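Have a look at this one before I ask anything.
Other chains dropped; remaining ones untouched in position.
Chain lettering (A and B) follows the sequence in which the chains are written, and residue indices restart at 1 in each chain.
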C-alpha cells in the first residue's frame, strides 16, 4: 500500500503529489467541523509519520471542500463542554469538572500542535471560511498561504470562550501587530486575506481560490523537499526554540544542535552538486521503522 | 451619582456613552502634561473599577483637547528628577538618590500599566501630538487607533533619558519591525499615523481628527461590550500571559484558566442566542462591591 493510502483516514485525504511531499486534505462535509475523532486523527497523522520515520520532507494542509477551510469545532462537541468535559464527563463538582476539562484540553492542544513536532515544514493553504479552530490549526503550521477568497475569524468569543488550543499561544509571537491581533480576537470580526497579510499571519495572498492557493503551496513544498533534510529540519527546530527563548539561550542551544548536524554528508554533497550544477541527492533522515 | 460622574476627577473626564462602555478623556490644558498627581489618578481609575467590580466591558482612552493627545511628562516634574527623585527627594548620596528614584519609577510604571490589570479591553484613540509618555500610555493599552492627524515621537532621549515607564518594555513585543522601532527610539524622529501602522503600533488609521478616531474606537468598544465578558476577559489574560511566556508555558496556563472558564453560563447562552438570532445577555463578572 502506498504511503499516501496508508496514511489516509475517514476525514483526512492524504496524497503524495511529488516525491517526499505530502498533501493532507480535510474532507468532512459540509463544513469540516472538527469533532474529537477528527482532531485526534489529525494529530495522530503527524506523530505517526515521525514515529515511523517516513521520508516526508514537506507537507501541505488544506481543505478538500470547495467553499471553506473549516467552520471550526463541531457543535455537538461544544455542547458536551457545557456538560462538564470534552470527553463527556458530567460532574457537579466544579473542581473535578475542571480537572477533566483540563486533561481533555491538553489532549486537544497536543493534537493541534502536532505539526510542530514533526521534522519537516508544514505549509497550510487556506481558502474560503476559516473560523475559530481554523486559526489554531493555521497558527501551529510553519508557513501560511491564503487564497484571495479566504475569510478568517477568531470566533471563539462568540460562543463564550477564550481560544485555548493554540491561537492565543502562537499569535502574539508570530505576527507583527498586537493591536490588530487583539482587536480581531476580542471583536471576532471577519478579516480578509489582505488583512491577514497586514497582520503578518500569512506570507502570501494567492489570487483565486482553493486550486490556486494549493498549487502555490505545493510548489513551495516541492522546493523545500529538494533541500537537505538535515538542514531544513535543523532550521525548523532552531527557529521553534528561538521563538520561545532569549537570543543567548538560543545561540547556546544552536551550538549544541549544530555540533552534530555539521557532521552531515549533506554539506559536501551540497557543495559538490553546486559545483557540478546538478541536483543534490540527500538520504532520508532515518531508516523507516515500518 | 452615576458611575461616570463618580469616576471623574480633576483632569480625567469619564463618561459612559453606551452601556458598559467607558470613555476616559485627558483634560489638562494646554498640553495634557502628566504630573505625578495626574498619572496617579490615571492608574487609580482603572484599579478602582476593578476593585469595585464595576460592570465595565470596554473602555476608550483619548484626549479631550482639540490639538493633541499629550505632550508627555510635566516639565516641572522633569526638573524635580534632576534634584534626586520624582518624589522631590534631594540627596547627595548617589545610591540613596537611586533607591528613591527606583521606588518612584516603580510607582509610575504601576500607574501607566494599569490598563493591563483590568479585566476589560482598553482602546486608545490618538490624535494630534503624542510625545514621550504618550507612547508609554499607548503601548500599555490593548488596542491602538490613530487619527490621520496623529504625530508620534519617542521623545525621551531628547531630554537625556531612556523611556522607563513602558515604551521600551512593550514595543519590542507588540510591533513588527525592530529596526524601525530602534530608529525611532534613538533619533526621537516624529512619525505619522501611517508610519505607526507600518511599524505595527496601531491597527487602524482613521481619516480625520479627534472626533473621527474617538467615534471609531467607541464603535469597536460597543462591539466588544456586547460579547461575553468571561470570554473577553479570559482572552485578554491569556494573551498577556502568552506575550511573556513560551508556547508550552502558555498552553499549560490556558488549560488551567479555561478549566474553570469553560463552566460558564455564557457558553449555552451564546449558543442559544445564536440559534434564536437574538442578542445574548451576559451577567456582570462579579457583584459590584460598592
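One rule holds for everything that comes next: a contact is a pair of C-beta atoms (placed from the backbone, for glycine too) under 8 Å apart; a residue touches a chain by one contact, two chains touch by 3 or more.
Remember, it's a predicted structure, so these values are computed and weren't measured experimentally.
*Asks:* May I ask how many copies the whole complex comprises, since the file places only 2 of them?
*Replies:* If we count all chains in the complex, we get 6 identical copies.
In this text, only the chains that are shown with their structure count from here on.
*Asks:* Averaging over Cα atoms per chain, report the distance between chain A and chain B in Å.
*Replies:* 33
*Asks:* Contact residues on chain B for chain A in the complex?
*Replies:* 121, 142-144, 173-177, 200-204, 220, 223-224, 227-228, 230-232, 234-236, 238-239, 242-243, 246-248, 250-252, 254-264, 266-271, 274
*Asks:* Within their complex, state which residues of chain A touch chain B.
*Replies:* Touch list, chain A to chain B: 75, 78-79, 81-82, 84, 94, 97-99, 101-102, 105-106, 109, 113, 156-164, 166, 168-173, 175-183, 185-189, 200, 243-245.
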